[in-house]
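Reviewing the structure listed below.
Here the complex is missing a single protein chain, while all its other protein chains stay put.
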Amino acid sequence: MSLPKEFHEIAERVNNWGRWGADDEIGTLNLITDEVVREAAATVRAGRRVPLALPLRQDGVQTGMIPGRVNPLHTMVQINQELFGPGTVATSDDAVTMGLQAATHWDALTHVSHSGRIWNGRPADSITAHEGARFSGIETVRTLVSRGVLLDVARAKGVERLPGDHAVTPEDLAEAEEFGGVRVGPGDIVLVRTGQVRAYLLGDRHAYAHPSPGLSVRTPEWFHARDTAAVANDTLTFEIFPPEIENLWLPVHALDLVEMGMLQGQNWNLEELSTACAEERRYAFLLSATPEPFVGGTGTPVAPVAVL
Amino acid sequence: MSLPKEFHEIAERVNNWGRWGADDEIGTLNLITDEVVREAAATVRAGRRVPLALPLRQDGVQTGMIPGRVNPLHTMVQINQELFGPGTVATSDDAVTMGLQAATHWDALTHVSHSGRIWNGRPADSITAHEGARFSGIETVRTLVSRGVLLDVARAKGVERLPGDHAVTPEDLAEAEEFGGVRVGPGDIVLVRTGQVRAYLLGDRHAYAHPSPGLSVRTPEWFHARDTAAVANDTLTFEIFPPEIENLWLPVHALDLVEMGMLQGQNWNLEELSTACAEERRYAFLLSATPEPFVGGTGTPVAPVAVL
Amino acid sequence: MSLPKEFHEIAERVNNWGRWGADDEIGTLNLITDEVVREAAATVRAGRRVPLALPLRQDGVQTGMIPGRVNPLHTMVQINQELFGPGTVATSDDAVTMGLQAATHWDALTHVSHSGRIWNGRPADSITAHEGARFSGIETVRTLVSRGVLLDVARAKGVERLPGDHAVTPEDLAEAEEFGGVRVGPGDIVLVRTGQVRAYLLGDRHAYAHPSPGLSVRTPEWFHARDTAAVANDTLTFEIFPPEIENLWLPVHALDLVEMGMLQGQNWNLEELSTACAEERRYAFLLSATPEPFVGGTGTPVAPVAVL
Partner (left out) sequence: MSLPKEFHEIAERVNNWGRWGADDEIGTLNLITDEVVREAAATVRAGRRVPLALPLRQDGVQTGMIPGRVNPLHTMVQINQELFGPGTVATSDDAVTMGLQAATHWDALTHVSHSGRIWNGRPADSITAHEGARFSGIETVRTLVSRGVLLDVARAKGVERLPGDHAVTPEDLAEAEEFGGVRVGPGDIVLVRTGQVRAYLLGDRHAYAHPSPGLSVRTPEWFHARDTAAVANDTLTFEIFPPEIENLWLPVHALDLVEMGMLQGQNWNLEELSTACAEERRYAFLLSATPEPFVGGTGTPVAPVAVL
């Protein structure tokens, strides 16, 4: 079995290998220039801050479907411990074990490979248990602050949540742009709201997992045309799941991460932001979403904030 | 043994219990108003972004001195795994175990207690292994974006790194303000640079741990007078260690966290920021430092970014 | 709410506090004398070894019902890594995170407390996040080898698996003794087979969890009369669950662990042993089931073996 011709044709059109040099490890994040960031800061008018991360808890979004991707286990190693003797100041300290992609997260460019290659044509076997990702580990991102744009596909269509079999198309994205009175430009971080996270927030993580609306295999070309820096949404799988094309699993991952070198974010809670943007009547804002710099990480939890 | 009279006198002067209501869980973060955030955004001129987190790795700053606070253990659960069959897109996935305060972090207000109390007078035994911190867990912070001010004490004094026995005093802070041409105002997040993290960056985590310069027990009153929202620095212990007053351990922690309700950050790498501020000739900037929302967490890793 | 009179009456009858001195930490394990062990060794006739542990895997028996008790997460930190250079011997290394009582395990005597007390009358607050169990941590067991006796209640009754509402009574235990032609004596480790683990082995961990047959609140007196050293069975909860007496949760735990000081084991796979004992026509054997010596552990995984 191998990837179909259809996939390879799109891959050729969106491929960015070498665009920022043979040594590049961060792909489309190169599009976030100082100027873009200045413009992003200039979008702040209300000073209103909206958190986009789901709380980190054992009762998180993972169902066991993805092997090894465990919900956060929060444990205590000190509780009001008077380490320096009775009557002294007491400390509490905790530890955690979790899958790096278990909760609100960024995929690193190395999260997927195909045909033995990762971003920029590097060999997939540069990822090892010893080092994790030797190239394009999540720590290479350093900072991730830019203009954020919410494409509220669900609200534009007047629904709370897209159906589980809805593949978000370029037409849907354009519709949401128009609805929001905003245009995605170079270096933007695009947040695509499907409303799917409502299933989890209402207590049903299995319904959240799948079937799930998500990005269509046709969207990478749209983001490529716009020179988008990164895309995140409010689903577990990012792309529609089960997939649009039978037996073509994770094509959007492969196109975005491997071919374009564009970061993807999942499990973002865009509900409060949807309300805020509607109230403020603005769909562009400053977005701060710097990854935790796990060296060699193929993904990472993130606590993104939109500032309107 | 109990805390000395001297401590209790300062505590009385800086105490904020009830200031934002009996139910408040976030203390001085209430001082970050929308207006402060708008002003923070307005400080962005260059669009230059500076990361302030140390890389997360097993070879991190922890030496074993603080029991249970382990450096990040990064492990792999999938490496280029063709989960959907041979020739399909392959995924890599990782997991981590770490102390929540092992690396660049925020203390939650619940990180320390004294005399059986935590912030806002709540009982210390509201922290349990079952739930972690029932009140003032780190997830209650929601967002943390404000104006950041670098008080570059080391650079103001013309040294790379303060001596290990240097307690940073209010006079030092004022000197750094003057050096930077900046004045700390209500709702600011203050970053105090001692240069101590250079020891770790040069490869000696033991020298980094202690003896360590850090904040004097006299500084909480200064921050209280300025209505500072949060303070972070580039040391393992935040306050001078060993302490200024014999057998008075962690007094600054107790004053900042329990009495004032002011977040503290440790192990922040302020070296690159020091250079950037000197080059830009500005010591105020937009600071984005939202905690990872571990429910019940008494601390959390953070990946802060300054935008100049 | 407090424990009912009925509970306290039984507690009084089975209480062993002080029986082996005020400093004792291991309770009825004191009954395993050298002589008992010699007799245990003498039971070995066939040389046949039967493992009693369930495999340790992420797909283990835990369902999430017991907070924090997570199935083993097995991760890799090295895979065929040529640490000493290309062409050298390569090593693989793994790490695990798990609840100590997640799989086939022993409860330590400290696993439960009631009325503020643990085994031998010590204060329950001697268990801390800092140290775990200061007294009667699982490491104090040192070794656990004795005569094992299988009371195959299910087989004695001619069923594969007892119904979920079946409380195993002293009469059931006596019936199984008679069936096996064996009599439980001082220092024995008694294995009580209900067949409940078949639910898990057949793929349904939820059916395994509950409703579950298990030991009746009347059994501690029977084990007390026989001077049993330890008891294990093939259920998640050890005792019948939900409980026999409304709102009296975990009474057997409290009687066995706190009052008698008798170790309990859960999630033991007794299926192969059931077959072996039937084939060998012997229900007594050498049992080796030494806990992993986690210092301060309130429980521990164990890999028990019966030698017939």
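Going by the order they are written in, the chains are A, B and C; count residues from 1 in each one.
To be clear about the criterion, contacts are C-beta pairs under 8 Å (C-beta built on N, C-alpha and C of every residue); 3 or more make two chains touch, one makes a residue touch a chain.
Keep in mind it's a predicted model, so treat the numbers as computed, not measured.
Contact with the chain not shown here comes from a single listed residue; of C:Glu6, C:Asp93 or C:Asp165, that residue is C:Asp93. Only one of B:Asn16, B:Thr43 or B:Gln78 touches the absent chain when the whole complex is considered: B:Gln78. Across C:Leu250, C:Leu263 or C:Cys277, the residue that sits in touch with the chain not pictured is C:Leu250. Across the entire complex, the residue among C:Ile10, C:Ala129 or C:Val197 in touch with the chain not shown is C:Ala129. Counting over the whole complex, chain A has residues 67-68, 73, 75-77, 79, 95, 97, 129-130 touching the chain that is not drawn. Contact between chain C and the absent chain runs through residues 1-3, 33-38, 41-42, 44-51, 53-57, 66-70, 72, 74-80, 83-101, 110-114, 124-125, 127-129, 132-133, 139, 142-145, 247, 249-251, 253-254, 286, 288, 290-299, 301-305, 307.
The chain not displayed touches chain B at residues 58-59, 64, 67-68, 70, 73, 75-79, 81, 92, 97, 128-130.
Simple rule for what comes next: only the chains that are shown with their structure count from here on.
Residues touching across the chain A-chain C interface largely coincide between the two copies, over half of the numbers being common to both.
Relative orientation of chain B with respect to chain C corresponds to a rotation of 180°, obtained by superposing CA atoms and rounded to a multiple of 5. Inter-chain centre distance (chain A to chain B, centres taken as mean C-alpha positions): 26 Å.
Taking each chain's centre as the mean of its C-alpha atoms, chain A lies 45 Å from chain C.
Chain B has residues 67-68, 75-77, 79, 95, 97, 129 in contact with two or more other chains.
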